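All protein chains of the complex are present and in place, except for one that has been dropped.
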Amino acid sequence: MSGALDAGIAALLLGVAFRVLLARDPLGAVIGFVALGLVIALAWVRLAAVDVALTEAAIGGGVTGLVMVRAAARLPKREGARQTADRGTNWIAAGLCVLVFIGLSAVVLGLPEPAPTLAPEAAAHLPGTGLGNPVTAVLLVYRALDTLLEVVVLLLALIAIWSLSADASWRGAPPPPGPRQPTEALVFLARVLPPVGVLVAIYLFWAGADVPGGAFQGGAVLAAMGLLVLLAGLCAPPRIGDRGLRLLVLAGPVVFLAVGMLGWAVAGAFLGYPEGAAKPVIIAVEAALTLSIAVMLALLVLGPPAGARQP
Amino acid sequence: MTPAASLSSASSAFGALLVLAVIVPLCGLVPMLLCAPRRVEQVALLLLGLGGLIVGAIAVRVAATGAALDDVIGGWAPPLGMALRADGLSVVMLVMTAVVVVATGLFARTDRAAPTSAMPPAFWMLLMGLWSALNLVFVAQDLFSLYVALELLTFAAVPLVCLDGSRKTLDAALRYLLFALFGSVLYLLATALLYGAYGTLDLPQLAQHVRASGTPEPALVLALALMSVGMAAKAALFPLHLWLPPAHAGAPAAASALLSALVIKAPIYLLVRIWCDLAGPPLAAAGAPLLAIMGAGAVWLCGVMALRQGRLKLLIAYSTAAQIGYLFLMFPLAGIAGAAPWETIAWTGGALQLVSHAFSKAAMFMAAGLIAEALGHDRIADFGGLGRILPVSVFAFGLGGLSLMGLPPSGGFVAKVMLLTAAVQQERWWIAGVILAGGLLAGGYVLRVVVPALFRTGGAVAVAQVSPRRQGVALGLALVAVVLGFVPLQPIGFLAIGRAALIGSAP
Amino acid sequence: MSGSFSLSVFGLAGAGLVAIGLFGLIVQGAAFRKILAFNLLGGGIFLLMGVIARRGAAAGFGGDPVPQALVITGIVVAFSATALAVALLLRLQDAGEQNSAAVDDRDRAARQGDA
Partner (left out) sequence: MSGASGVLSLLLPAAPALPCLLALLCVAPKVRRWAPAMMALAPVPALLAALLVPQGISPLSAPAPLRITLTLDAPGALLLGTSAVLWMAAGAYAAVYLRDDPARPRFAIWWLLTMGGSFGVFIVADLSSFYLAFALASLSAYGLVAHDDTPEARRAGALYLGLTLFGEALLIAGFVMLAAGSPDGNPLIADAVAGLAVSPWRDAIVALLVAGFGLKMGFVPLHVWMPIAHGVAPVPGSAVLSGIVVKAGVIGLIRFLPMDGMLSAWGAAITTMGIVTAYYGIAIGLTQSHPKRVLAYSTVSQMGVVGAVIGAGLWSGDAAAPVIAAFYAANHILLKGAMFLAVGIAAASGARCLWLVLAVSAVLGLSLAGLPLTGGALAKIAIKGPLGEGMAGSLLALSAAGTTMLMARFVIRLQASADGSSHRFPPLALGAPWLALCGGALVVPFVLFQPVTGASLASAFSAGSLWKGLWPVALGLVATTALAWRGPRLREIPAGDVLLLAERLAPAVSALSEGVGRLDEGLRRWPVAGLLVLALIVAFATALEATR
């Protein structure tokens, strides 16, 4: 039964992927892409990775989808339409892709048994961290540097996007993301959903210590709520030069870095946590991260601030 | 399968310096984002000094102890946690990066006389991100951290290409980004496969697993193929160099210097780690000829393309694509039976080529930027009499070119002699032929610029003043490339520090 | 038994998604579609990592938490890349519509803003 369900999900997944590939107009491709995100999230649930499923749904499908929808709307049709290479290239590419598929499948299906795993080791050290969710433990304790760098990736991507702005002094605001005349439904949603969303986000962040959820998922939901409000035109996008906004962006990285450096004092290692008091520190870091991630995700979707001369 | 005891399971004294090298430039982003735009540059210059000190301390420490510097993040040893490590080769890379980054910072400083030429605040922030990412690439031992570092590097490098916002550079930047992402995902796929097969992402541990098991896993074979091609794409190795010429030629001079001297070296460094540390001798021997063939193609084809260019910056960009080809000739030469790669003269020669190319290329791009600024164009055909207008810049360009041509005294000469010696000793004549022919092509394209500049009359007219300080920075970097020519013509012990311990006993 | 079957199915789906993404990345002409293909390719790789994580289920966990955490990081990185690529694409679109004089204006504005 579950096998059939999984096969169904896999088939659906490939079908939707082909639809994304073959869709003629950009919007169709993007809709397929968002749908694909949901199907993949389902697959993640089936793979017993609810944390990832939440992330995939919120970021992989949701926020990425939003970026692509906005792009599809702003690009002229021909720029996003399907244009493929000549027939010969197509066939060669298809042949090589099939080869890669065969090789990759063979390798993945032939991975050594028993599968190597770090789960026992992660479990063994879990009580020391005071956390219940092993994924959060990996993200914020065992491999905390990766997570710190990941936040830096967001920050740097934001700087990179802002650097594309015609407004070199970075004072202005990104253009409003929504349509000029938002539909009533959108406005209604934007008024009703955010309070619920904020609660969900707080829950995700808070619960992330012990059950699936965490800063990224919570941040993504918060970002989605903010973007919804902006889409409906309920308020204008913030000026990126705003000191408060910048502080929000920096809160996560700064707290994380500060905790990391404190580690030298309290645990003798960068990103080491104080013995026995790890959990509160981690929660504090996660709180700051959730805020910053939310703001950065939203700003990444909004794009560079408009130049002084642009409306 | 219990993971073999890792040698990097404990931090060494001063290991924290490695973390500092990565996070200090990042910490700089905080004041830069909060202060007034015109203060950004000052903050950046301060951080350049601080970062330089940290890298200097790492170098001194490693040189003094003769052992690698280790740091275990948070006290969580691999495979569960992750480690940083600076051995001899990484220290050389760190120092090279620091010198070029600091020099670029000095080059890009706003001129009091010409405030309009100031770089935007974004440049300085991207510079900090770039530096942090490069340092991370050179010290990280975890394959996934390296993936994140590579992405960080890409995100910092791509916007540098299109700082001027023109359609041409935006197009080049987009192409660069997309192809670099293509390379990154291949690397990520390889990382996943390796984890699936060995249950760790720590390079030293993986290397030990690979050496301990008899026949290599199929996952290892596919992962090596994916990583090699992915990194080759990011390094613009022939025939995957499509993005490099427009991107490097279109960027502002300071950015081109960074991109050509440093950014493409990160994937190349990773390739060295992958093939010399991870793969194990039998696989390395099988993969090396392919890498060398790609390198030979780069030396030949991109060398001829450099000769064909009419614009100086495009010429230098193609020359970069040609010069990195030499680095790939190193792979078959360093894999001699009975000797670890880092004991060979090819290893030293390759490392020296990488480093001296960084200095000379940065100097040449800076000089080219100054020339374009002074003349208002960079058409080589109109360079007659340039030597009289910009003697220092032309001199810097020529000195840098000396290294590319492999003429003494220069780091490029010593590197070329070492690689040639290795090729001769192993009787790989075709590699020797490629090196020699590449030197001729380099001579052709360097002299195509220098000769008209020095010996033709007329043509060039200065439309703008260029700052003596900037010319001095370019000349300084070129002189560093020349001074590298004084290293002894032997395998350098420093480059072998900490490498034998990395993968356990040598094969 | 069915667990191993599911793993194979998702492994094949991941590999298939990788192949589809590769194909799209190579043959699609428009940058927008390349960015989409890049995301398909990334999704396929993440799925494979999920399979690898599920294979490592032990110690009472449904999967090895390390690859799961890596996927979360990977998704965020892929999103950042997508956002940057789209921003570049849209900026390119704008630059194409402006004439060269506008570009010069922009440069001047940039310098004034900095000074």
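Read from first to last, the chains carry the letters A, B and C; within each, the first residue is number 1.
Rule of thumb we're sticking to: a residue touches a chain if its C-beta (ideal position, glycine included) is under 8 Å from a C-beta of that chain, and two chains touch if they have at least 3 such contacts.
Everything quoted here is computed from the prediction, not taken from an experiment.
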{"item": "Omitted chain - touching chains that are shown", "value": "A, B, C"}
{"item": "Absent-chain contact - pick from A:A41, A:A57 or A:V100", "value": "A:V100"}
{"item": "From B:V221, B:L352 or B:L495, residue that would touch the chain that is not displayed", "value": "B:V221"}
{"item": "Option touching the unshown chain, where B:L20, B:M125 or B:A232 are the choices", "value": "B:A232"}
{"item": "Hidden partner chain, touching residue among B:A207, B:L420 or B:L477", "value": "B:L420"}
{"item": "Positions on chain B where the hidden chain makes contact", "value": "175, 179, 182, 186, 215-216, 218, 221-222, 224-226, 228-229, 232-233, 238-242, 245, 282-283, 285-287, 289-290, 294, 301-302, 304-305, 307-308, 345, 391, 395, 405-409, 416-418, 420-421, 424-425, 432, 436-437, 439-440, 443-444, 447, 451, 454-457, 486-490"}
{"item": "For chain A, the residues touching the chain missing from this view", "value": "85, 89, 92-93, 96-97, 99-100, 103"}
{"item": "Footprint left on chain C by the chain that the document does not show", "value": "22, 25-27"}
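One rule holds for everything that comes next: only the chains that are shown with their structure count from here on.
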{"item": "Result of counting contacting C-beta pairs for A-C and B-C, higher pair", "value": "A-C"}
{"item": "Centre distance in Å when chain B and chain C are each reduced to the mean of their C-alpha atoms", "value": "26"}
{"item": "Between chain C and chain A, distance of the C-alpha-averaged centres to the nearest whole Å", "value": "10"}
{"item": "Interface hub residues of chain A, defined as touching at least two other chains", "value": "104, 108, 111, 115-118, 122, 142-143, 146, 150, 153, 157, 160, 164, 166, 168-169"}
{"item": "Touching two or more other chains - residue numbers and ranges from chain B", "value": "37, 80, 120-121, 144, 148, 151, 155, 158, 162, 165, 170, 189, 193, 195-196, 199"}
{"item": "Contacting residues of chain B [partner chain C, same complex]", "value": "37-38, 80, 115-116, 118, 120-121, 144, 147-148, 151, 154-155, 158, 162, 164-167, 170-171, 173-174, 177-178, 181-182, 184-185, 188-189, 192-193, 195-196, 199"}
{"item": "Partner chain B, residues of chain A touching it in the complex", "value": "103-104, 106-108, 110-112, 115-118, 121-122, 125, 141-146, 149-150, 152-153, 155-157, 159-160, 162-164, 166, 168-170, 243, 246-247, 249-250, 253-254, 257, 260, 263-264, 267-273"}
{"item": "Residues on chain B engaged by chain A in the complex (per definition of touch)", "value": "1, 11, 16, 19, 23, 26-27, 29-30, 33-34, 37, 71-76, 79-82, 120-123, 125-126, 129, 132, 136, 142, 144-145, 148-149, 151-152, 155-156, 158-159, 162-163, 165, 170, 189, 193, 195-200, 217-219, 222"}
